[in-house]
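A single protein chain has been removed from this complex, and every other one stays in its place.
Letters A, B and C mark the chains in the order given here, with residues in each chain numbered from 1 onward.
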Amino acid sequence: MNTLVLLLLIFFGGGLLTYLAYKISKVVGDILIAILGLAGAYVFFTVSSQTSLTFSLGGFTLGLGFSEYSWIFGLLLSILAPLALIYSIPYMKGHDRLEWFYMLFLFVIGGMFGILMAKDWVTLFIFWEIMTWSSYLIILYSRKKGLDKIGLKYIFFSAIGAYSLLTAIVVIGGTMRTLSIAETISLFGVLPLKAQLLIGILLITGFGVKAAVMPLHVWAPDAYTNTPMSFSAIFSGAMSKMGIYGLGLVVVNMYLNHGIGSVGHWLAWFGAFTALFGTFYAVVQDDARKLLAWSSVAQLGYIVTGIGIGTKLAVFAALYLALLHGLFKGTLFMAIGAVERQAGTTKFSELRALIRKMPYTFLSALIAIIALAGIPPLAGFVGKWMLYESLITSGHYWVVIFLFFASTAGFLYSYRFLFGVFLGQEEDDYKDVKEAPALMTLPMLLLALVLIVLGTLPGFIFKPLAYSMQGLGFTDISYHMSVLTNSWGNSVSLPYISWTLATVFVLFLIVITWVNHKGTHNVSTKDIHTAGEPPSEEDNYHFALDFYKPFMRSIAPVFKYSITRIYNAIGRGIEDFFEYVRRFYTGNAQTYALYVIIFFAILLLLANQIF
Amino acid sequence: MNYVLNDRESSKIIEFIKNFARKNSLWIAAYGTGCGAIEIPPTMTSRYDAERLSIRGAATPRQADVLLITGYLAVKTLKRVIRTYEQMQDPKYVIGFGSCTINGGMYWDSYNTIKQLGLYIPVDVYINGCMPRPEAVIAGFAKLQEMIGKGEANGWKHYKENLEWYRQNQQRLIKNWKMPDFNW
Amino acid sequence: MADLNFENKLIIDIQEHFRENIIAAKVKRQKRVEIRTNRESIESVLLYLKEKQGFIHLAHISCVDWMEENRFELVFILWQPQEKINVLVKIDVNRLNPVAPNIDYIWSQANTYEREIREMFGIEFEGLVGRRELILEDWDDMPPMRRDFDTLQYVMDNYKFRSGREDAQDVRETIAKRTGEEIPEIAKKYSR
Partner (left out) sequence: MTFWQILGIALLTILIAFITGLFYMGIRRKVIARVQNRYGPPVYQNFLDVMKLWSKDSNIHHGIMQHLAPLWMISMSIATLLFVPIAYKSHFWTNFTFNGDLILLLYLMVFGSLGFALGVGQTGNPNSAIGVSRGLTQLVGYELPWVIALIAVMIQYKTTSLTDLVAFQQQHHTWIAFQQPFAFLAAFLLIPAMFHYSPYDVIVAPAELASGPISEFGGKYLGLMMSSSSIFMFAKLALFVDIFLGGAQNWLWMIIKTLTLYMWPVLWSAISPRYRTEQSIWSVWKWPLILSVLGLIIASV
């Protein structure tokens, strides 16, 4: 059998099989999904880029098969999916309707593989919709209060994306008489500019929804927060990358390779704003899951910026960051899922000092956070470095200032996450919290290990990345196992950093542990300097509320000032307009659906103009 | 060069170096207990400048070497002082400051201030006076430095060895004894 | 002689207003008026003074222990900023059953004063909210400001003095010798 079909069969057929298996026995189902996840990954690695499958439908040739470019996303998926599935087994234990959850879970993964192996727009769209609807149902799965609204928001934005995608496909089919992605890309230069812009912007809107670019990001934080965390790892880690995959196709393959750079630059600015505001929102969150969700939005902003700039190093950095974001955000969502399962809450105002209780979770979260913050010597730094250098060397320094500011502000929520969940004063309420089961900690630790290795030897991932870049038209990628170079010829040698840090760290660890080790004592967190006052049992001096009050106070006047100025500039007349616009947001699902259809009709009308 | 230091002698030298460093870097736990705290600012600032003698304030007991008991000590404050003293790291020294720490001073018949500081925490140096002037304070510090240099300021060792006795005295005054254990 | 118009008028006003509830009222001296009233009407007197006469500030509540007469005397010291005048409103509280009305709804700072009095004299205020411990900690003896509390005995029981200093006479003598002055009789008597 063709391995592509086998891969799809594993997830779609496996999904149905899982449904039956869970009906029979939960143990059988658990074993089955672990096997399916691993088998999917195995089969993916046996697929070569030559493997393909074509059939024709209504005059159009449809086909399946991985391209060089999509292979890298498949790699991410095949790393993340089995780990998330294995993690999910103990995490979801005790929940009911597991058969639905796992079936949809596998459908989402299968849908993503389908998107990646789609050689034509129609197949892509079909799998896209399978993925969207399955994930929508997973959002509704947990039956919490208020989920219908979140689900509505998600499906509303997804519908916008889907309709623009569909319109774009119709336009492509109409103008180029082909539905093949590769042919579209090669024929794209022939089209008139107007058609190019229309198709591109429709596609960017369609893919941008999943990539959570700034005006289309509204659904993301709530949706990422309100699914079971084992799925959030995939949702934020891999599914958002489908949007990135599409954006890469459009911006780099269609526009840049045919000499249209301005759309990409606009997209880069959108990405930079997304990064900045996503970071600001992440800083003020009180819920660790919300924080991670907003941080995902911010991180996707970096990736979109990299794609939008479109130089070799920038795209390379963006793809690297996309991969890495999947790894560390997967780890973090898994870690917070473990915390949620063991301690029962994810609120910073309730959680504290879980480090002694959940050391492995803390360790993997620590490593993932260091990677997220982009601090050497872990893998995140490699991506940040390449992105900044590419932006500086290609002259986009105003964008880079935004990104720099966003990533510095990112330290704030990085610290907040670790401090709020794992550090601080110990609380008796969490006395009996235990470490998560091994099946949950192992996937996290494995991912964390990858992050450590890539920090010193990113060459392991550069090789497939360079291979993937060929699919985007960058053929002459030169890379080194552990040296990063920008286009000005400046380089950073990673082993020097990691070895220096590691050596000094270990050396002084020995020194500080050895010196006077008899006189060194571990004391409880109640035993702190509080001007001599011994804290009683009921006192807890943990500092959790309004953690970044000074930060919010200091940026508040800036926002206030700018908003006031905007109001003054636009004048009072605009208020009437706002009042009018407000009527659109009725809160009724059918009204929204009507808008979507109207939107779709307008798009079609516009498309007809060009035919 | 056949002479090789034996264990005793080398430890003696190390002890000498340690004591030299200790005596020349005295960090005070800034915890003003009584009215004598008002004498500390002139001691530290430009008129008398204790910093030239390597004496400076530390913000928390964890960093500090010297606990200054500046004058009278109410029973309520005593509890906090004991806590602060136990949070300090060895070696640590206590200077009893003013008459009140010696025999109660002018508060000798007050129902709520302690009369002899030495019963509750080990005092290395007493400075007499009500209040002692900054010159006297500096003289007291000089005495403490001299004692540290000779290795005589061993109040902290005494406290460790006679913890039972000190606890007995402390608990007679502090009736509701809810304190973390003395664990180092 | 400064004129005492306001003071006198105040006394007349308050006596007219409260009649037999004002036990005594007199001008002690310029800018100082003393009013003695009973427990039942203290709240209305204070409210009257605050609302009608402009004594908007409660400066202090003090307590005097008249042990021999078996009563506590609570003194509410009020201040009128326009005329710059003090009024001392006094009531008696039975020493055997020391309960007084709580006035912290009139002036919220009264709460602190009342807690202090409760701690130091053992007078209960009806409906007073607040932790029992204000200044003292873990005090289980008689309230220490009562006159029948023997401070010296308490000190002797609870604290140890440094030996050799039972009597401070040597210090006095040294000082007297140095300055060449006579030790007064009272100082000779008042020593340990």
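Note that contacts are C-beta pairs under 8 Å (C-beta built on N, C-alpha and C of every residue); 3 or more make two chains touch, one makes a residue touch a chain.
All values reported here derive from a predicted model rather than from experimental measurement.
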Which displayed chains the hidden chain touches across the whole complex: A, B
Absent-chain contact - pick from A:376, A:471 or A:534: A:376
Chain not shown, touching residues in chain B: 17-18, 20-22, 24-25, 30, 45-46, 49, 51-52, 54, 56-60, 62-65, 88-91, 184
Residues of chain A in contact with the chain not shown: 353, 355-356, 366, 370, 373-376, 381, 384-385, 388-389, 392, 395, 397, 400-401, 404-405, 408-409, 411-412, 414-415, 418-419, 423-426, 486, 488, 490-493, 496-497, 500-502, 504-505, 508-509, 512-513, 515-516, 519-531, 541-543, 547-551, 553-555, 557-558
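Rule of thumb we're sticking to: only the chains that are shown with their structure count from here on.
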Inter-centroid spacing, chain C versus chain B (mean Cα positions, whole Å): 39
Inter-centroid spacing, chain C versus chain A (mean Cα positions, whole Å): 71
Between chain A and chain B, centroid-to-centroid distance (C-alpha), Å: 57
Interface hub residues of chain B, defined as touching at least two other chains: 79
Of all residues in chain C, the ones touching two or more other chains: none
Contacting residues of chain A [partner chain B, same complex]: 519, 521, 523-524, 526-527, 529, 531-534, 536
Of chain C, residues touching chain B in the complex: 135-138, 140, 144, 149, 151-152, 154-155, 158-162, 165, 168, 192
For the chain B and chain A complex, residues of the former touching the latter: 31, 60-62, 79-81, 83-84, 87, 90, 178-180, 183-184
